[in-house]
Every structure is written in structure tokens, then in C-alpha cells.
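Notes to accompany the following structure.
With one protein chain withheld, the remaining protein chains of the complex are depicted in position.
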């Protein structure tokens, strides 16, 4: 079992003919993901790794019944691409593109609410349900099927943790990167709810970072609604205030958004907090053993 | 029983201090409608027919728990007034104002969908559930409680028919004027569905007019979803093509929207069609007797 | 409010849609001057608010200014489907490679603007919709988001893929220009409060340019308060005198051919009143809706307009008060009768808000009254017939 994507996922890749789109489509096809279509305006009729390319998402959906879209287009075209998929009736859109303007995402997330489309991202690594579908850029080689659900604001830190889990022999139901931007399509609590509802998921790893208050909201949600063991980590414990650490979202401002505050919220909610990433797998093993 | 408004309706009047707002508030209070608040910016603290006036809808709702709003503000402020009520959480907004720009109503109806607020109007006479609540300008004196539901695109033609029904001793559950504009918050089919679901309504009168294709859509709906007897009339059988007959919506253009087409659609759906307004009450009596 | 072709195209031009630089002429001499300043062959086009100009001989090619003058002389004053031609547009002639259709139109059912595009240009789009709907591509625009690039692309590729192979290269070469025109036409529609903004045909010229060759725009009358410049474009020429007078008084009035004047509040009731008159064998002289909440002066003005029509042999006043009040209407009737010396008989029916007060005010004026619409209509028909016969007898006597 898994959340969001599995063997029934019929993936469409927007920006498939670009450098990254082509490269990662290859990896997804190789992993076994059912990539049914690609879209690049003006490149309709081409093929990339055997996947047919269309000029518009509407055509691609009409021809292939795609039910999930993955976005690699440049930042300035990103909002348009997300809305194109939503309007074509695609219920799940994964947005890898980074440096997307915040006001674009304000418009898009509001529009998606009315359309019932879920967006994950932007500025995220996508997600993977090991053994059945990889949608995005998380390396398949570091994952293996198993009982742990993982959700993270960070990309490469997620890989780090997946690698440690897999190395220890602990597999995953699904790993979801929600992205590090200030305005995200999907938040921690959405993914926590999905993991809580997924019978195959026996423990949940949540990787936060400094900035905003989503970790605090997630902690409150865990305390009230999540019965499964949750293991947490917060990156940026040593980050200075007022300096943006990479992500537009990762900044301690006005005394809020600190790692200390988030860690305290996690602990108050009964979440096991790792002191550094290498400890996460250890804590997962403990909680799984206990559970 | 009735639809949309009844004894639990707590009415707020936007534009209550204007000439029409004040006049009709008096009639509604006299009729027994529970008018709990009025709103006119800058006139907060005043009273109109004993009804307290507030500067904003948010304040009025906080103080009075109003659950229905009636709009008399001038056309250029109408969109803002509807959205103000919707944002304050009011689930039903009745818009009397006429000559509201079409593009304003395009924006507003889309926004209301996302907020779950129902708008009736604009350019409508409102509605009345005889004996319990009058919301708008339909004269209470011409109505009486009873088994007939009435829905109409026209204002005064509605009064004509209500008067005829009442004179004949046939009462009404609710009479709803949906307005004659091209873009309406509520359409025939919405009201037909509500009447079909209302156990007290035993027969339905539907008064259409030339222009658009809502009567045709309603006829298809009746054929498929309405079990109760429906009596119909279409105004404008003698209207020339290409000339706008009062309402912005009442125009035969490009050969579509004719009375003949609508009457045919009604007849095909099993709706009893009156040849002129005075026949309507007669047909209702027949169908009620038969039913 | 409908705009003339030349006004529609000026609007397109203001919004960045490519148009030809022609100008409008009211005389043949003006047409000559314009043709000569443009140079080369021109097209002289009748400016009227109706379709089918071409078939009626209202659009002609002229090789130069001499011919432009003689053609304009023929077209000016021409009657096209009841519309007198008062002005012609003189546009540079264009070599057309292919024709397309593009329009933003209010979709009442969807409550949104629908953008339709087709490779079948220069023909009646309703016919295309009926016969070959697969040749029309359309998108609805979310008013909160506005037109998105993907929607313009979808229209562009939709048109492209529906074209026969031979026509594809020419359109493929201007795919981006087409998307630009789509965006600018939608901008026109929203910013000018249009309920219709149509380019038909939108052409590709033989030298590969996109061009709006003919256009039709309908402006929402309710929005004219914020479109002052457009309001000033209203062309009084197509209205009858009575229609203009009524519009200026805030009345909704349409001239008809019968003998029974109608004064009614509400469009639906006004139409039903016409219907009933016809049903009982009479002929309405007009549609007249005094609107909601009309006060006495408006009612008086309405009566003046009706009585100015010599064909009117009786007047049926049908008022069912809601926002309109019976007493106000009654006062308006008395005010009008004080000023106008008329022997045209009146049938008055007032019900609803303040109806009793209204009837009381009229009680002394010794008017014919009716309680139902059917009764009122039949009475008005009889009175009109009697007056007509009386007049004939007078003439005979």
C-alpha cells in the first residue's frame, strides 16, 4: 500500500523535452513508473524514452487518460502549467520547479481548491512509493518497500534519511517531499492524514526545517489525530536569525520559525525527535519495535 | 413548509437606509419577516423601522447571527455587497438591484461557488414564503399559504400569477423570482430541485421568457428529475427578434431564445403550458385536482 | 449596445490586435479622399447593425479613389434589412491566404466568457457549430484567474489540428501571433465590458500577417456608467425618435406596428401584456417597461411618448406594484393628462404595492378600469376599434 501514487498512476510529464524532464523521465520509466505522456508546446508528435509528446495537456489526457502530472517547466511558466493540468481534470500535480514567484502560488493554490486538484510542491523532489511508482527525482535506488511513511520539507535531506532507513533494512510505503517554499500546495498535516489512513504505514517520519509554523501546526495535528508513532527532525538548529537558508521558506524572522520552537512542539506532541539525521533511522527502528 | 426562507430566517438588509431599502424593510417587518439587522457604511448606530444599522456586514452578523442578506445597494456597489455577505458567512443572498454589469456577476458567481453561498438575482423581486417570511419586494397581500411552488424570471408577471392563484384560493409554499439578467445566481433547475424536495409543494409553476436557454435546460431537468406536476408559461411570444425587451437577458438573437422553442421544450417535457397568464391558475387547479 | 464594424476594429486596435488603417466616410467625397490617402485598391463597406451586408451588395472592392467614390455613392443610403446605410468604412484591400473565426462571448449557462476559435472563418459560426462542431475549439475563462497562456495554446493547437493538411503550414507559422490575438481579444472583452467581441474573419494575408478583417462588439448597457467613452459611441441613428426619447428618460421602449399603446412595469409583464393583446386579436403599438420604482415624472414621460404615436387608438396601463408603487403611477398619469389634450381612451389596471391609493387617486378621472389582464386587454382592443371606426366615420362625414 502507499499514498498518492501507486501502480494505477498514469503519469504525464510537463516539460518532458527539457534537459531535466528528459533525464528524470528516463529514470522513472526505468523504475517502472507508468509514464503515459509528455507535454511540450510545439513538440507534439515526438517521443521521449518511448513516451509520446503532446502540445497540450488536454490532448494528452484525452489520448492517454493520464491521472497525475509532473512539472519540470521553468519557473515563469509554472503557474500556467499547474492550472493546465488541473483544468484538464488531473487530480494530482507534482511540481518540481523551484524559484516560482510566491504570488503565482497564492493564485494557483486558491484556484486549485475550487477545482479539487491536489498539488505537491513547488520546489519539491516529488514522491516515491517504493516498488510501484516514482514520480519526481527521488532516487529509486535508495528506497525499498516497507512500513514507514516519510514526509519532508527538504529534498536531499529526505534522500539522506531514506538511504539510512533502507541501509538498515527498514522500507517505506511512500516518501513525500512537500517542498521548502513559503506557499505549498500540500502541507505536513495533509500528508500525515493520508499516512494515518493508510493501513500499510506503521510509523511516520516527518522532517521539518526552520521558518513558518507548519511544523507547529503538524505537531498539534499529530497530538489530536495521529495514533501511529511519529519520528521527527528539524533542520537548521544552528541557523542564524534573519538569514535566508536556501529555500525562500527557510528563514527565522521576528523570533518565530526557530528550530528550538519546532522541536519543543514536536516533543509536546509525543513525537520522537532525532538530534541529527543519522539518528532518525535508529528512532524509527525503536518505535517500530515497540509498536 | 417552504424553500429558502421561513420562520428561522434572520434577515439582514444591505442598503437599508436608502429610499427603497427603508420602504421595503417596513413592508417586510410588517409582514412578520424577522429583519435583524441593516447595513449602510457610515450609518452604524442608526435604526430603521426599529432595525439596528451597522457599518459592515461582519459586525452585523457578529451581533445578530443574520443568516440571509437582501441587497438594495446601487448597481456599481452590488458585487462588493454580495461578496461582503458571502465572506461574513451568510449562506443566502437575495439581490434586488438591477442593471448590474454582467462582468461583475461573472466574477461574483464564480467566487460564490467557492464559498458555498447561494445568490438569488440580481434584478429579481426576491422571494416569499407566505405566512412565514417575505424577503424582497413581492407584495405580501397577493399571496397566501398553500401547495404551489412558483419560480419566475420575471418580477411583476410573478405578482400577476400569484394574485390570480390567491384569488382562486390556491396558496403557495414559496414564490421565487430568479431575475431576468443574463447571468443569474440561481437558475430554474436549482429552484425546481428545491421544490421537488419540499414535501409541502404539490405543484410547480415556472414562468420563463424569451432569451437564453435556461427554459430548455429546465424542461430537460423536469423530464428527468421532477415528479410533481409543472405548469409553465413563456412571456414574449410576440416579441420581435433582435430587440432587447427590457431585461438585458430578454432578447431573441441569432434565432435562439424564442418563445416558440421554449414552449415546445416545455410541452415535450410534459409541462402544461398556459397560452396567456390568466390561464395559469386554471391549469394549476386542474393539475392539483388530478394529482 | 452594438458597435459598428469600424468602432469594433478601433477598439481592437487600442488593445493591440492588428487591424487595417481604414477610416469611415459619411459622403462619397469623403470616401474618395480616404481611398486616395490610403493609395491602392480599397474595400468600401456599409456600416450597419445587421449581418448579410455582402449578399446585399453593401461590401465592394474598388481599384482606386474614383471607383471608391462611385461605389460609396451607391452604398450610402442603401437599405439593408431595414437599416439605412449612413456611413461606409474605407479599408485598404487585403490579399487573403486563409480565414479564421475567433470570439469571446458570454455563455449564460456557464456564467463565464467562452472563447471560440475555428479554421472556418468568414462564415456563419452557428452553421459551423451545427454542421461541423469538431472544427470549433473553445475554452471558458475563470474570471478570477483571467485568460491563461495554456488556454490560448489550447485554442491555437485545437484550430491547427482541425485544419486540413494544406492549410496547416500557414497557420503554424503564426501560432504565437494567434495566441496574442486571443489574449488581446479577451482583454478587450473584459476591459470594455463586452458580452460579445467577435473577429470574423480573422485572416492570414498572403504575406503571412494576422489581421482582424471584420469585427462585432456588443457592450453591456449596464456597464456604460464606467465606460463613458463607449457610451458616447452610441449611434442615435438606428433608434426611432421615440426609442431615443424613452432611453434618455430611463424607459425601456420598443416600437411596434399596432394600435394599442402599452404602459407596463416589468419586462416580463410588459411582454405578457403584448402577448395577451395579440392573443385576443389586437395589435400592440409598443413594448414599454417603466422599470422598477418609477416615479410620477417617468410615468408621465412614458405616456407622452405613447400618445405621440398617431397610430395609438387606446392605451392599456397595466401596473402590478412591487418596487413600483400604485400611487406614484397614478400621479404620473394625472400629470400627463393635465398637459396632453387627448381623446385616446385609457384602460387602467393597478394591483400590488399601494394599488388602493393609486386607484383612489384615479377615481375622479373617470377612467376605464379592469381587474384582470385578460379583461383589460379585451377592453383596450374594443376601445381602439371603436375609436378607429369613429375616426373613419368622421373622415367619411
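The first chain written gets the first letter, and so on, giving A, B and C; residue counts start at 1 in each chain.
Assume a contact is a pair of C-beta atoms (placed from the backbone, for glycine too) under 8 Å apart; a residue touches a chain by one contact, two chains touch by 3 or more.
Note that the structure is predicted; figures quoted are calculated from it, not measured.
Hidden chain, full complex: it touches shown chains A, B, C. Screening B:84, B:98 or B:278 for touch with the missing chain picks out B:84.
In the complete complex, the residue from B:58, B:75 or B:288 that touches the missing chain is B:58. Residue-wise, the contact with the chain that is not shown comes from A:111, picked out of A:111, A:135 or A:205.
Per the touch definition above, the residue from A:183, A:203, A:271 or A:284 contacting the chain not shown is A:183. For chain A, the residues in touch with the chain missing from this view are 20, 24, 27, 75-76, 96, 98-107, 109-111, 125, 136-139, 141-142, 152-160, 163-164, 180, 182-184, 207, 209-210, 212-214, 217, 233, 235-240, 243-250, 254-255, 275-278.
Where chain B meets the missing chain, the touching residues are 41-42, 44, 55-59, 77, 80-81, 83-84, 87, 107, 110-111. On the side of chain C, touch with the chain left out of the figure occurs at residues 142-145.
One rule holds for everything that comes next: only the chains that are shown with their structure count from here on.
Chain contacts here are complete: no pair of chains fails to touch. Distances between chain centres, each the mean of the C-alpha atoms, put A farthest from chain B.
For the criterion of most C-beta pairs in contact, the winning chain pair is B-C.
The innermost chain, defined by the distance from its C-alpha mean to the mean of all protein C-alpha atoms, is B.
A separation of 55 Å divides the Cα centre of chain A from that of chain C. Centre to centre, using the average C-alpha position, chain A and chain B are separated by 48 Å. In whole angstrom, the spacing between the mean C-alpha positions of chain B and chain C is 27.
Of all residues in chain C, those that touch two or more other chains are 142, 144.
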